[in-house]
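Here's the structure we're looking at; comments come further down.
Complex shown without one protein chain; remaining protein chains in place.
Here the chain labels run A and B in written order, and each chain numbers its own residues starting at 1.
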Amino acid sequence: MEDKKEELAKTSGDNDPRIIAFVCNWCTYSGADLAGTSRMKYADNVRVIKLPCSGRIDPMFIVEAFKKGAKGVLISGCHPGDCHYISGNYHSRRKYAIFRNLLGFLGVDLNRVEFSWVSASEGNKWVHIINEFTDKIKSLKNGSNDIFKK
Amino acid sequence: MSRIGVFVCWCGSNIAGTVDVEKVRDEASKIPGVVSAVDYKYMCSDPGQNSLRNVIKEKNLTGVVLAACSPHMHENTFRKAAIKEGLNPYFVEIANIREQVSWVHDDKERATSKAVDLMTMMVEKVKRDRSIDDVKVPLHKKTLVIGGGISGIQAALDIANGGVEVLLVEKEPSIGGRMIQLDETFPTLDCSSCIMTPKMVEVNQHPNIKLYTYSEVTDVSGYIGNFKIKIKKKARSVVEKDCTGCGNCWNVCPMHKNVKSEFNVNLSERTAIYVPFPQAVPLIPALDRAVCLHFKKGGKCVKCYEACGPKCIDFNLQDEIVEETVGAIVAATGYDLIENSLYGEYGYGKYKDVVSGLQFERLLSASGPTEGLVKRPSDGATPKTIVFIQCVGSRDPEKGVPYCSKVCCMYTAKHAKLFAHKVHGSQSYVFYIDIRATSKGYEEFVRGTMEQDGAIYLRGRVSRIYEDEGKLIIKGADTLSGNQVEIAADMVVLATGVIPKKGSDKVAQMLGISYDKYGFYTESHPKLRPTESSTAGIFLAGMAQGPRDIPESVVSGSAAASKILGLFSKDEYEVEGTIASVNEATCVACFYCRRVCAYNAISGKDIKDRSGKLIKVVANVNPGLCVGCGACVNACFSKTIDVKGFMDDQIYAEIRSLSV
Partner (left out) sequence: MANIDEKLQKIARDLLESKEVSLIIGYTGGSHPQRMRPVFITKPEDVGRLSFNRHSVQDLAVFLKKQEVKKFGRIGIVVKGCDEKALNVLMQEYQVSRENIKIIGVECNGVIRQDLADKGETDLSENTVYDKCLMCGEHTPILHDYLIECADPQISMSGDIKPFAKIEELDSMSSEEKDVFWEKEFDKCIKCYACRQACPLCYCSRCIVEKNVPQWIDTNFGKIGNAQWNLIRAYHLAGRCIGCGECERACPVNIPLMLINGKMARSIHDLFGYKSGLDVDAKPVFGVFSESDFNDFIK
């Protein structure tokens, strides 16, 4: 049974990919809450890890998520200029831009790493991002982020 | 060993309708370290909270996970319940299975499996929670106000009236700022000095206000509740306590031709020993050593000393440094005008009768160089036609600044109105881009200038000004009619935009507050914390923060005051304990953490051995300033700094707990 499942996954991509989202407390987490209070529906593949600020989200978390077997990683924070902590998202944006180049250079399929700014009022954007990202991951050939996977 | 309790909330059918709460509860009970797993209809209800408290007590829990609604809803509720049973509130974690599970998914089996994941993550996180104590910072109940303009004065008076001591520091020899330079104020036309002077006097006489004029703040260190400051009292060459303000000294000063009066914006002269204007507060002259003959010519001239009755002039006085400790600071450093010389096509500096808005204020003012009679600077004749040009420098990204200076539309309307009142049969023309008159009574005021006072408003720009046979010829466009217009005028007034006061960036750097690309101080949050600076305990007022008019400046001064009085209503300032901490053993003091900290919360700390010899320097977090954002953690290469409540090992445990 287990073997069969694995085989299926290998040939046809992943039907139930796990996505880990690292989000800031003030904007994106609240935006995701708003999607809830508005009873919007979205793909249930995402697992959210809340941090105070995108400035706290270390790019190395992406690697750990891949190691754990996540098929996609999303990092999301406040829009530029809206950071609850003034400039946390600006500092992180620089790091993400470079880290992303590094991941890509080392062979990670960058389709699996997504970044977004979602404000507390953008429940609909959150829904859209999650649905779109989930669909994209499902369409990818399995194994395209091998370097950090067992 | 962890003793975790997991509480799964039904939230009626809000959660239980989509998530199998019993399954979540059963899965929780299988996790090592979980000693109790229960479900309940409404955890946030009184019976729900009581059951939580009972289990904490009975099972002697070391941590609590609530699988319930968003932490933004009830985290505080449950933390308070935990405190009542003696559990540190930071040992309470919330798995959000309502807003982020039951309300957004339909498939019950999959929603349940997601809820189990989120619950498990929080169990692993709470296992690694550390007891966190909120930080209490003692408050030194004294306030420093930097800037003695209207907003600084308002803040100082409100704070002082609230019973708190204030140090008001002003760079110039007198307080009053820009407002005291103005003639009458829009939209009510009450005279600026009539409403300003009483406030200035009140400041001077207030038992809770200590006034430092001709002084500058030179150093600020410390943090909210405990700022150490240094004030430099510049040598005034006058013994303040003995001076009666009689004026004998400045009346005999031989330097009355060469020094331009700053107060009259270069339209008149002042002496070397001077008060900037007759109603100055304090009425004590300052001796400008840069221009004084005594200092320039080796001590020969002592005329003022000879004329002084109480002999309070002392050429040997030195700058004095005063050290003080304050708990809060108001930064109200004010504004300057954009340099008019940027606009060569308008002839400023070339033609004497092209003046700035502030100069025109002085020409209108009864205390000004013309004693309130409108006379043109070149020959003293009364102008019959004046052209006013708005948006000089403002809303001009190419040569000036892109922002709107906010006050120019109104003061130009006022100028045109006052000109019509003072010179009968005169004519004003106003070139404008848009008219912005949005506060109470403003639109009516501008209308009045157009309709009753006959000012002709032309929508368009002026391209060139030149002199021809004693007249200024203004060439411009009237875009509404599509015509090119040419006006022969006696004077031109440029409604020059505002920029932050020269040197205000240095003040910001000293205070450790942030400022925008124009140099205006930025608020902690543009909507919700408009009074607070980026640094705790430092508040903003007046034009230093951005263009605003007098009523708004007064409001901002009062707002800063009310924030400070609120802060000082307690003896200690309490901050959440979820702040950064440094492992001093492994810190190598590269200080990337300090570079990314937006709150100035990180400084260097010397580590010394017993004999006092410096061993090394490490980063140190100031608990009064740190807000726990964690930017420093991300900047630290060796992971020597971490933020309580969101430690790296907790995040890693959350990731690793997931089933994939």
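As a convention for this text, a contact is a pair of C-beta atoms (placed from the backbone, for glycine too) under 8 Å apart; a residue touches a chain by one contact, two chains touch by 3 or more.
These numbers were taken from a predicted model, which means no experiment stands behind them.
*Asks:* For the chain that does not appear here, which of the shown chains does it touch in the whole complex?
*Replies:* A, B
*Asks:* Which residue from A:I20, A:A65, A:V108 or A:I137 sits in contact with the chain not drawn here?
*Replies:* A:V108
*Asks:* Of B:L144, B:V554, B:V582 or B:A635, which sits in contact with the chain we cannot see?
*Replies:* B:A635
*Asks:* Of B:Y42, B:Y305 or B:Y592, which sits in contact with the chain we cannot see?
*Replies:* B:Y592
*Asks:* Quickly run down the residues of chain B that touch the omitted chain.
*Replies:* Its contact residues with the unshown chain are 585-586, 588-592, 595-596, 617, 635, 637-640, 648-649, 651-653.
*Asks:* Taking the full complex into account, what residues of chain A touch the chain not shown?
*Replies:* Looking at chain A, the ones touching the missing chain are residues 59-60, 63, 67, 80-81, 87, 90-91, 93-110, 114-117, 129, 144, 146-150.
Here is the rule we go by: only the chains that are shown with their structure count from here on.
*Asks:* Could you put a whole-Å number on the gap between the CA centroids of chain A and chain B?
*Replies:* 37
*Asks:* Give every residue of chain B touching chain A within the complex, in rising order.
*Replies:* The contact residues of chain B facing chain A are 70-72, 96, 98-101, 103-107, 110-111, 114, 117-118, 121, 514, 522, 524-525, 534, 578, 596, 598-599, 627-631, 633-635, 643, 645-646, 648, 651-652, 654-656, 658, 660.
*Asks:* Considering only the defined contacts, which chain A positions touch chain B in the complex?
*Replies:* On the chain A side, the touching residues are 18, 20, 29-30, 32-33, 35-37, 39-42, 44, 47-53, 55-58, 61, 64-65, 68-70, 84-88, 91-92, 95, 127.
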